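Here is the structure we will look at, set down as structure tokens.
Missing here: one protein chain of the complex. Every other protein chain is in place.
Right, subunit A next:
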Amino acid sequence: MNNDVFFRYGVVCEPRPITLVLLSFYSRGATWKLPFPDHLLTVPYHPKIDGTRLCDKEEGKAWRSLNPRNLPSSKRICDQIPQFLMASGFSGDETAPFFGFLGAAAALVFSCMGAAYGTAKSGVGVASMGVMRPELVMKSIVPVVMAGVLGIYGLIIAVIISTGINPKAKSYYLFDGYAHLSSGLACGLAGLSAGMAIGIVGDAGVRANAQQPKLFVGMILILIFAEALALYGLIVGIILSSRAGQSRAD
């Protein structure tokens, strides 16, 4: 079937925008090379009805038939690109340890940031209130201990990740690297936020406890809720890092 079609602008009743563009180009003498391929310069028309425009529905169908989404996969450039990439044979698995180690680093560093903030902020509160009530200082060390536990969570995840990166025993793909990165970030950033909460609550709590002893239980309850945030991060981190090594069936 002959697929050559020609645009008969002489018979157009109301011009489409593409028509105006083409008219403006052609009327200048058509010496410019247009940036789109030749088959888009023409509107296909019904081969049996010569010299007339198609009705709107048919014309819409004709234009839509030129859309790359309607072409078969073998003719679409966007579907051929992965083969070009695969032909080079680069899988990126050599850089997977970068992400894995960065996950371990994130786990420890951010948890330590949270722990440091918690310890420092509540420690300042303890020292300030201890001036007036020295007997309450040992009881008020609870926020400091809870902040220290955050550092331990980060340490756990960092060691789990670090011992999980062992390309001699088991191949380490990009999937595993990303799993470890997400695990470390989850635990670390959760620890950072929990540390901030513990610090501020601990500071306010110990100062208030010095003035009103009944507030001790309330302060402990709030601190437990804040600590739970870091625990959620630890749980999710452990789940994520257990996914490493599951990318292939082998």
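The rule we apply is simple: a residue touches a chain if its C-beta (ideal position, glycine included) is under 8 Å from a C-beta of that chain, and two chains touch if they have at least 3 such contacts; residues count from 1.
Keep this in mind: contacts and distances are computed from a predicted model.
S.K.: Pick, from "Rab proteins geranylgeranyltransferase component A", "V-ATPase proteolipid subunit C-like domain-containing protein", "Presenilin" or "Dynein regulatory complex protein 8 isoform X3", the protein name that UniProt gives for the chain of this complex that is not shown.
M.R.: Cross-referencing UniProt, the chain left out corresponds to "V-ATPase proteolipid subunit C-like domain-containing protein".
S.K.: Who touches the missing chain here, A:Cys55, A:Val159, A:Ile224 or A:Ile239?
M.R.: If we include the chain that is not displayed, A:Val159 is the one touching it.
S.K.: Looking at A:Ala62, A:Leu174 or A:Ile238, which makes contact with the chain not pictured?
M.R.: In the full complex, the listed residue that touches the missing chain is A:Leu174.
S.K.: Which of A:Cys55, A:Ala127, A:Val217 or A:Ile239 touches the chain that is not shown?
M.R.: A:Ala127
S.K.: What residues on subunit A make contact with the chain left out of this view?
M.R.: 82, 85-86, 89-98, 101-102, 104-105, 108-109, 112-113, 115-117, 119-120, 123-124, 126-128, 130-131, 134, 137-138, 141, 144-145, 147-148, 151-152, 154-155, 158-159, 162-163, 165-167, 174
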